[in-house]
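Some chains have been omitted; the remaining ones sit where they do in the full complex.
As written, the chain order gives the labels A, B, C and D, with residue 1 at the start of each chain.
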């Protein structure tokens, strides 16, 4: 489904990604973790063609991102993305947030888009808030709306960039619950997160990055059981002690 | 005896401030070194001498402050300048706010236009754009004539005389209305003097120019009046007149060639601060 | 296109333009910035302080100045300053001030308003936590202002203060309306004397552009350095 | 004080013969409003285009837009007005230049162009700042949903950017109104010019400037109230 091969990316002279290679199969849930600045967000943005990269290749659902003939907008629409800070459109109502791209990109009629919107809002438990604006919802609610917005495009895979790290502790659970359900329904997911509870519960594999490299890329049980590298060990001990 | 008003101020500060114009040729204008010179300036320096003598001062510092048609009256009222040395028409309206000493020139309001445009007389201006300097009696007269005679003029106010003349030079305006003597000065100083003509028609009778001073200051006015009257009646007055009106003047050495006419001779022989144009007509 | 233009007029009058004209403009800008900067900071601190009445007076003055065109303010102050002087010193007649002092006072009084708005924004941009932290270690209100808030506010606002100075530099050209000879006034006089409008006004535009552009580059450089320092 | 007050002056006939001094000031007010609105329209439209161009990921366009802003904001407005009014016609072919110089209300058009373009450079900076103030994630989110660049601007970025910059745009508009007074130097008969002319004709300096001052303050208040209302109408919390 997602096939990353020897990707290198630079910001000016600074190398953010070094020879990143991995593969996410259909229906698989992969958790990406690692210290701040290690390039997790960058990697995930490259997969959604939000950032260009200098060398290597990424193939998503059979489409090669570096092929100049590819319509990147359509491709992006087929991969859902959820951001740390939700990035709902504050001037639009919740329903409008969900309908916008369905109508403008997929060309759905307003009725069709609305029907999809309401069923998704129901699924994330926010049907009652359909006509509010993002600012009137709590962080946890906003993030659930953001997930619904991504799902509205019927994506073949979902990418999450630290979806819970901007949330108050009490709201993390409500978002994780939605994500766990999604994983159990068979969605292909790449999730950058430090929530090891989530990883333990639903991840198939865990990728550990450091300084732009993929240091570990192993089945979940191996990761929590016996991490190979010192760096991963040091990182795990830090985030698990408290 | 106790000094009052301007004289007291001059005595206390040891200085007197003259307001000068930048482009009132040949009354008060900037020469090549951007120093104010002119007929009215010369008269003012004579007044300064008289003040210095009267107050028995060893030293009297003369400060210069540029004024324009629109700033001269407020600057006089607020004490920035003590004497305005230029080409200010003495009239009844102005005497409500300021005072004038004995008139030093008589001139009528006319307009200059390009010969090529063949504008004869005021009626010839109908429907055209006409410039005049803001804050002058001339612009007031044009505006009034425009309203009375239904000329349909667009009146364009300019900051000073040079700018007004420039509007004609660059074809922005068909004519520039100003005191004819100033027009003569502007034409003489222009790049192509032969291209311009001054109208025969005038917007007014010849009106008197006077040096302006603050109102309600009888002691100072008396002193200035006496100084100017003495000057005008002496041969020196005539000499100053000739220096500026019949001889080459800076910056380019032009000659205006405007000898004293009868009215002017009368104004010098019988110095007067009357604002009434009729009182200057020579009989 | 420029065939019949005479750019030599610039060379002929260069010393008058630059020494008399630009000299006046720069001196006026420099002194007015200094005085308005000091006055503006004082106004801002008073306005944000809990004292009674004074902040309201300052707000009134700020609103008055901000709602009027600078040209009108220049007329107002040019004519009023002598009366203000008379009123302040209790003299029996208006105080005669020269053209330069008058322009200086005008721009100081007017620009102080804009500087005070910048300093006020600067003080308010310092997070409330900074003041809380300063108070928490026992510093008093004035001490907190002096050692913690103002230094940061000033540093943050340096780019804006300099930008305002550039604006002030440009604004001084408006003294043209009261016939004071600043740089533009000098250029205008030469233009009219020699009938060389196009040349002189283009020259003035180029000079102003180069000076302001260079200054704004400097501001941007400072801004970038500020960002790194944080 | 060496000054003779006369507050009746406003009801006296002005030398123009067309009405009182008050009428004269009101006609100035009218020109001020007309010129401001026209210049603002120019400034807002051109400024928005340039401001947006500066945020687009196209280097030459960014550079061009940047150069535009630098050019128009680094020359004093007064000089710009002179360039439009005195210099531009001389640089054009003779016939065209003459036509420009002799068209009625030449000062008005010059003022609209001068103040308008000057304002546009400032509006452009605001628009750019407004777009820049949005979290980078917003445009990413738009893109991630498959919206094109144009759609992202139209539906996501601009609606928020303009909301954010509404207050600074208000003060830019107020500045535009004030800036039109500079056009008195090229003979535009707007409010300040009329107040000055009234002062010159009547010698009542303080009365005429006081009246103009009050008129400017009233315009200011009207604009501020109108913009506040607009701000409230489009605000996302206030409803």
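For this structure, a couple of remarks:
One rule holds for everything that comes next: a residue touches a chain if its C-beta (ideal position, glycine included) is under 8 Å from a C-beta of that chain, and two chains touch if they have at least 3 such contacts.
Quantities reported herein were computed from a predicted structural model and do not represent experimental measurements.
Beyond the single copies displayed, the complex in its entirety has a chain composition of A x2, B x1, C x1, D x1.
One rule holds in what follows: only the chains that are shown with their structure count from here on.
Touch-path distance (fewest steps) from subunit A to subunit C is 2. Chain centres here are means of the Cα atoms, and by that rule the chain farthest away from subunit A is B.
Taking the mean of all protein C-alpha atoms as the reference point, the chain centroid lying nearest to it belongs to D. Looking at which two chains touch through the most C-beta pairs, you get C-D.
Here the CA centre of subunit A is 46 Å from the CA centre of subunit D.
Chain centres here are Cα averages; for subunit B and subunit C they lie 36 Å apart.
Residue positions of subunit A with contacts to 2 or more other chains are absent.
Within subunit B, contacts with two or more other chains are made by residues 74, 78-79, 159, 170.
Counting only pairs that meet the touch rule, the chains in contact are A-D, B-C, B-D, C-D. Residue ranges on subunit D touching subunit A, taken from their complex, read 135, 137-138, 140-148, 151, 155-156, 159-160, 163, 236-237.
Considering their complex, residues 69-70, 73-74, 77-79, 93-94, 96-97, 129, 134-136, 139-140, 143-144, 146-148, 154, 156-159, 170-172, 214-216 of subunit B touch subunit D. Per the touch definition, subunit C reaches subunit D in the complex via residues 1, 64, 66-72, 75-76, 79, 83, 86, 93-94, 166, 170-171, 173-174, 176-177, 184, 197-198, 201-202, 204-205, 208-209, 212-213, 216.
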